[in-house]
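Excluded from the complex is one protein chain; the other protein chains are retained at their positions.
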Amino acid sequence: MSSATKTDIEPPAVLKKVKPAPWSEAPLVLNKRSFGWVTEKICNVVERKTPTWWWWCFIIALCVASFTGMGLVYLVSTGVGVWGNNNPVNWGWAIVNFVFWIGIGHAGTLISAVLCLLKQKWRTSINRASEAMTVFAVLCAGIFPLFHVGRVWFGWWLFPIPNSNAIWPQFRSPLEWDVFAVSTYATVSILFWYMGMIPDLAVIRDRAKVKWRKIVYGIFSMGWRHANNHWRNFEMAYLILAGLSTPLVLSVHTIVSFDFAVANLPGWHTTIFPPYFVAGAIFSGFGMVLTLLLPLRSVFGLHDLITQKHIDNMCKIIIATGSLVGYAYSMEFFIAWYGANSYEGFAFINRAFGNYWWSYWIMISCNVISPQLFWFRKIRENTPLVWIISIFVNIGMWFERFVIANTTLSRDFLPSSWGYYSPSIVDIFTFAGTFGFFSVLFLLFLRFLPLMPMAEVKMVMPQADPHGGKH
Amino acid sequence: MIRENSEQIPEDSPEPGMKYWKSLDALAETPGFQDWIQDEFPQGASMLQGFERRGFMKIMAASFGLAGLGMTGCRRPEQTIMPYGKSPEELIPGVPNYYATSMPSPHGNIPLVVESHSGRPTKIEGNPSYLPFGGSTDVYAQASVLDLYDPDRARESFRKKENQEGDLSWASVNTNTLIAEVSEWTKDGNFAILADRSFSLARTKLSSELKDKGVQFFEYEAIDLARPEKLLSKGLRLDSDGLRVIPNLGKVKRALSLDCDFLGSREPFTLANTRSFMGGRKVTSPGDAKKMNRLYSVESDMTLTGGVADHRLRLDPSQTPAFAFLLAAEVISVRKGDQTLTKRLKELGKAAEIHREWITPCVADLCSKPSQSIVLAGSHLPEEVHVAVFLINQSLGAIGKTINYLPTNDSYEGISELIEKIEANEIENLLFVGGNPVFLTDSFVDWDRIRKKLKKVARFGYSLDETSEFSDLHIAQSHYLESWDLSRTWDQESIVPVQPLIAPLFDTVSDLELLLSLVGSSLTAHDFVKSMHSELEGSKLFDDFLRLGVLSANPSFHSSPIALNDYFDKTKIQENSVGADNLDLLLIPDFHVWDGRFINNGWMHECPNPMTKLTWDNAILISPLLGKKLQKENPGIGLIPEPTMLNKQNQIAPDNANFADGRQKAPVVLVKFGNRSIEGPLYVQPGLADYTIVSSLGMGRRKTGRVGEGAGYDASTILDQNGNRMVSGAKILKIAKNWTYKKLANVQEHWSMEGRAIIREANVDYYSKKEDFAQHMGAESHSPPMWGKDENKSLAHKSQKTPRGNSSYEHPDHNYENSDTPGRHQWGMAIDLTQCTGCSACVVACQSENNIPIVGKDQVMRGREMHWVRLDRYFSSAEREGDEIPSDVQVSFQSISCMHCETAPCESVCPVNATVHDEEGLNAMAYNRCVGTRYCANNCPYKVRRFNFFDWNKRQTDELYKGPLGKKNDEISSMGKNPDVTVRMRGVMEKCTYCVQRIQEAKIQVKVNAQRAARHSSGKDGSDIEIDNSDLKVPDGTILPACSQVCPSDGVAFGDLSDPESRVSKLKNDPRNYSVLGYLNTRPRTTYLAKIRNPNDKMPDFAKKPHSYREYHDKAYPTHHGEGHGEKKETKSTNGKGSH
Amino acid sequence: MRNIFPRWINTVPIKLFIALGMTGGAVVAGISYYATPKYTRVGYQPTQPVSYNHEFHAGQLGLDCRYCHTSVDKSPHASIPSANVCMSCHKNVKADSPLLEPIRQSYYGEDSNKDGKLSEDEDLNGDGIMNVGAPVPWVRLHKTPDYVYFNHAIHVNRGVSCVECHGRIDEMVEVHHDKSLSMSFCLECHRKPEDALRPMDKVTDLAWVAKHSLGGDDLHTEDDLDRIHADAIGFAIKNKWNVNAGVSCTTCHR
Partner (left out) sequence: MDIKYGLSATFNSAKDLYEAAGKIREEGFTSWECYTPMPVHGLDAQMGIGRSKVPCFTLAGGITGFCTGMLIVWYMNAFDYPLIVGGKPYFSPIYPFPVFYELTILFSAFGTLFGMFFLNRLPQHHHPIFEHPNFARAGDDRYLIVIEVDDPKFDDEETKAFLKETGGKSITMIREPA
């Protein structure tokens, strides 16, 4: 690499003969920054005095989050009736939001785990933040399946706990599977996230001037001491967790998709759901990552660490997954037509042209059309535009879940029981609140935790090479 | 259920101060109560146990320590009540008793057997001893028990107080003092009583006694079902006061109804009619299909009768007379009757000549089976029509065979005479007994003027209403379940008792008691009835009479033929033609509230009108043609929705109303006729005569209880003093500059079956060619056999042995055979769609039996109605444009409730095992295990599961959104709850259980009896006695779920599938038997028998296949589209699956 | 830079871990003991308005349960006797024991001189009818939740003794709640009915235990034989009577 070519050590004789093709990959850290600079840059975010903008954002986020709180209190005290659900449409926004948030989570795990296995070095500067996103998104998601039930106070019946009624959960139900999938997902994400943070916490601990910082970071860094032996086990554990998270992340949305695929309703009962949901999840996840990181990048001036290359890569993943999702949409229609089941056929015609046609076309335009813009370098390089499109992706993916859940339920088998669903004000506020809740958590993360894994960033810098850049 | 625990009230807690509980404790001192403890009810104290444990028994516990006794005690009437044969001799706590009584109704008393849980009437059933009804009841009888527990009924008597501002308030008074006061009035001669119609012998006797005392007695009934009989006997110049039509439809093969809804709720004797007529449509083999009767209906409204009809002609009421005359002319000429009469009738019927091609074949058909035919005319039609119809039946020779004419002799003076007398100052004091005349006659009586002419006015009524506001005194009336009476059925075949199941809950008296004290008799109502009974001919023991509940009398029918050749000479030919600006207006009693008497009955309000599917409201019904016209002329009206793309593409049929978020948005209009008018929301009703407006009486009351407040609009202005219910020359007008709208709670937005094989129908000829046509419909006819290799095994074998699912892992048998607890029965249900008229009695019966809550209009509009039985109504029509709302429709009803699928989709998605199968094939729903994920409801293809979105049973329906702060329900309403069924709390799912409480009770009884019998026979300690399975099986027909027990046409069969001899097994083996959505392999235990129609191929509107079948065929095989009637399709579907 | 924490801190984590583990275990144990019917119901012993002595009546006198609880074999509910049942004996026996005052009140009511006739001054509310007094407010002991439908008749008639759910009432001076009556308690018996079944005439014989009919046998102790015999009887009855105690929801929940 550029820095490596500068070193005055003679390359071995072999290379003289081979003449390797000139290696021109954009560097992952620009302007030949030093380790010190990286450490300074990242720790500074945590160490410097709390900026006023942070306080403003935090307070606003807190207010928004309170919507969820109030919504849930009202819900539990009064009954599910305060939501818009009705008889044909027994699942309204609650489940839509659940699937939406879970989906958001996926990018984090994907970046930190899958890309790690694929040895994608560029992941290093973005994985910490996206893992944080995963954890917080899953927390937001968890709220809905828990509170959408009629008697929350009996929620514990879903867990296999011995009781004096001598009766157990029913393990054939996708909802029961969700309990295991989601709780596992949350736990493993947190473990992975925390373990990755230990060395960085140690760094902050070592730099800390104030007593309480020393103690708090000291406790959480577990007495890490950058010893090679530590690194050895750490790296192994990290690799294994990555290896575990990869099948996990795929299974979670597969199982979430079972909530629909296992049911027998036209438009739900399809085998295409698992892959299609996973693709959608990654799609929306990367949308969210961009939505979060682009502002961070400019606020903290991380342009050298989150480079155009990163943005390009993410945009490309969005094109790919977006197209996958688009393919799934068209394939659903094909199967519905090819299967020649009149109920199935109608379900899809109804999706596109029936009482919820608008939601369908919002979904198509946001998920299938808008990402295609990323084919053009100009657009990928126009950061504000990328940010806007990433938001479209999020909107689109929320509507995808809405379309799947509601169009099918509102018009299923017997025309006599057809109905229409529209959310109540409580629905809307409860959902809006979760964004506040998410922001609160994310802001706290920015303020107190290293938003990039310093060690990993350093590893991909030329200085890290023990052979002084000899390839 | 869990509700109770949350508000368990300890025994020692002070009583909650509910007025009537206090009064109960007071009542607990009354002699009757004490007596009863002494004699009747030794182990009364133990009642507490039985009661306290049920949700609704909290209240008892709340009253003093022995509330149980206190309550149950004073619930019991003074005199001993002989239980019906079914019930045990003495009252055992926890075991319900059954008592025979009867419900007064405008068409005679309905004989009943009432289930009573320790003095609390909870469920109404028909009395099978009265054969014409065969133990069935109508929707009103079912709902009437709720009125007993109506929180808004008059709990004591009142005296009106009017302060300076003129706004009135009521001061409560002891009832007896008021009665004493009123009986003073009888002394002077200018006292009159205006009573509602009653079939009570006791009242007749007393009223005559009153007349002797110089009291003038008048009667008024807005929907006077006795009117036609008066008209007829007048027309026929008979000396009897009336000549009542008593159809005898069992023998009928051909029937024609002239705007007569003789199967619906608005004509008298419909229970008997339904039973006998639908009996004539029962089909078990192509053989009897040939014998099946045929119904022609000529009607203006879309009635239930029209729904059953094989041929239906839409005709505006003003055109009906002409049609009747032409019909008469035809029949008489075919039957070689009097020429001149025929000629005259032809002239009169000129206007109907346009229907000639309909009439000729129809008459030919009627006359082909003369003595087995019948023609019936609607009660709102004019005298001439009734006479003409009499002549038709006479010349058909139907009289005495398919129809009887019963001379009736109860003359009475009506309201117009009363008014004249008041005008003439002959009356100063007036007493209203029952009814609600001030509200109903407002349009033609100037009550303000009348009031000035009257000195004192008293009102005897069930609740404070318009008439009470008109009066100074309100005397509280008892419910019929609190009263004694002796009365008659409509056909006067039987004399029936009205006996109380419960002492008056409040300070009320029955009408009989009132009249008794007015005549100054010292007898109690019971003694009076008893004495009257002893005078009856053929009467034996009073107790036996009460036990049986009926005493047959033999009325003598009119037989002598009548010649009326000159009758029609002075009848003038009316030339009036109908049109958009000259509409006919027909007033019918409202389905929900009849003439307003059920205005405060939540069950009736929430039971959807079978045709319009409206709850909590009535609407101004207009025809699609008129609707389209209005929509075209005023684009802003928003009456019919803009055709969507799917409509245009013929993917789905257009809705017949605008639905905003599931709420029907109906424009409110003014209908003007002469100087009168009505104002209400419009509703486009397929099947209505083009220029007819149908409007219903009884809604839109000004003064009601909380339930009926603001329900519907008032159409009483249509009435006039002659009791006419038809007006011509009506016009529809805008009420204000811009359109105003009313939100209606419609429970079924979509009226078309969309060619899905949900209700499967065929005509007799096709059915006789192809018995199993139903099995060749729907996706399952193309799928592999549902039962795998067992496809051809017997039903019993399938129901027990065929494992569910077909995977390679070990499956549970249906009956758990490999477990320690194999099922002894396999429950199942078969519903014969041919038998369903849509009377909706099953809906309310189920609600009453299973403690199903009322959710209120707002929640119904949100799609949260709780009925376990949903009566789906579909219209189908001949081929139509994609976005056209049809005018000529065939109606099909289907009652849908939990199907108890053997491979239930709801079960496998429940995460907590709250809904699982039991060993007898019931899909159990354990409310107390449910957490309320609602996944099961989503996954139910039939959408029969209902979720408690709120605490329906606890909160008032208008306080739901206030949560814990909302007002609680008045506890009295919970006294009527069935203690054998859990009262559900919020957040749990519920659904039809096949009345599992009845199943369990029956099984327990059988076991107990078997065990005791065996022991007695062995005489030993019992350890050696042998009891085998057969002793422990419940005999077929013992268990009747509420819906099947109430059904007038026996359309619902329930029983054990593992017993090949059971009725249900036999029905399920009928080739017509099919499963709804069978292709999903849910294997429902409730299956349906396809509907058979019996059209006449000579008729102009004859279609080779029922419309719904055509629609199905066109959707399923688009390539043969339009061959719906063709011969080719015939061959297509006969060679069944594979050919497509 | 210096150490932030003292040396002893290195042992804290493991200690913490153990401590948490133990408290967790304690909490679980506590809940499963104190918060389940085994604890919340068993032993409940309210004071009754009349201190009726079951040990004396049922035990020593040997009154049959059904003498007072008349509807137990006919109805879902075993009724509590009304005053006249008590008085059928206590008119003569202990006719004026102060303990029985409430019963007499309830029984005689207005007939204060107990001559069975109503005199003018006795007729308090002047209705000319001899009214009984306020009933005796017995306190309820055994209670299943209102979504559970327990039926006494079927159990009593099919050879399940009172003792199975109510314990040795005949040994209780004042009755207390003896069994947990939780769902698992019911299931236990419904899964193995043979353990509870006995001959019909032994149902109200709370002291009954299956005695073996074989002679002494040195291979077995008496108890073993009794146990074996009891099982044998249970199974015999179960099969002969075709007893099939359901374990599905509909058996108890409606």
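Residue numbering begins at 1 within each chain, and the chains themselves are lettered A, B and C in the order written.
Here, a contact is a pair of C-beta atoms (placed from the backbone, for glycine too) under 8 Å apart; a residue touches a chain by one contact, two chains touch by 3 or more.
Note that the structure is predicted; figures quoted are calculated from it, not measured.
Asks: In the intact complex, which of the depicted chains does the undisplayed chain touch?
Replies: So, spelled out: the chain left out of view touches A, B, C.
Asks: From the list A:Asn31, A:Thr52, A:Asn228 or A:Thr271, pick the residue that touches the absent chain.
Replies: Touches the omitted chain: A:Asn228.
Asks: Decide which residue listed in B:Asp138, B:Glu902 or B:Glu1001 touches the omitted chain of the complex.
Replies: Only one listed residue reaches the unshown chain, and that is B:Glu902.
Asks: If you put the missing chain back, which residues of chain B would it touch?
Replies: 803-805, 807, 809-812, 816, 819, 902-908, 910, 913, 916-919, 1083
Asks: Touching the missing chain, which residues of chain C?
Replies: Touching the chain left out of view, chain C contributes residues 1-10, 13, 187, 247-248.
Asks: Please output the residues of chain A touching the missing chain, sorted low to high.
Replies: So the residues of chain A touching the unseen chain are 34-36, 39, 160, 166-172, 176-177, 180-181, 184, 187-188, 191-192, 195, 199, 202-203, 206-207, 218-219, 222-237, 240-241, 244, 247-248, 251, 255, 258, 454-456, 458-459, 463-468.
The rule is simple: only the chains that are shown with their structure count from here on.
Asks: Taking contacts as defined above, which has more of them, B-C or A-C?
Replies: Per the contact counts, B-C leads.
Asks: Mind pulling the chain A residues that touch 2 or more other chains?
Replies: Residues 165, 167.
Asks: Where does chain B touch two or more other chains at once, residue-wise?
Replies: If we look for residues of chain B contacting two or more partner chains, we find 916, 929.
Asks: Give every residue of chain A touching chain C within the complex, in rising order.
Replies: Counting only chain A, the residues touching chain C are 162, 164-167, 205-206, 214-215, 218, 223.
Asks: Using the touch definition up top, name the residues of chain B that touch chain A in the complex.
Replies: Within the complex, chain B touches chain A at residues 644-646, 649, 651-652, 659, 661-662, 748-750, 752-756, 758, 779, 859, 862-865, 870, 872-874, 894, 896, 905, 908-913, 916, 929-935, 937-939, 941-943, 946-951, 960-964, 986-989, 1076-1077, 1080, 1115-1116.
Asks: Of all residues in chain A, which touch chain B in the complex?
Replies: Residues 74, 77-82, 84-91, 148-151, 154-155, 157-158, 165, 167-170, 172-176, 179, 259, 262-265, 341-343, 346, 349-350, 353-354, 409, 412-420, 422.
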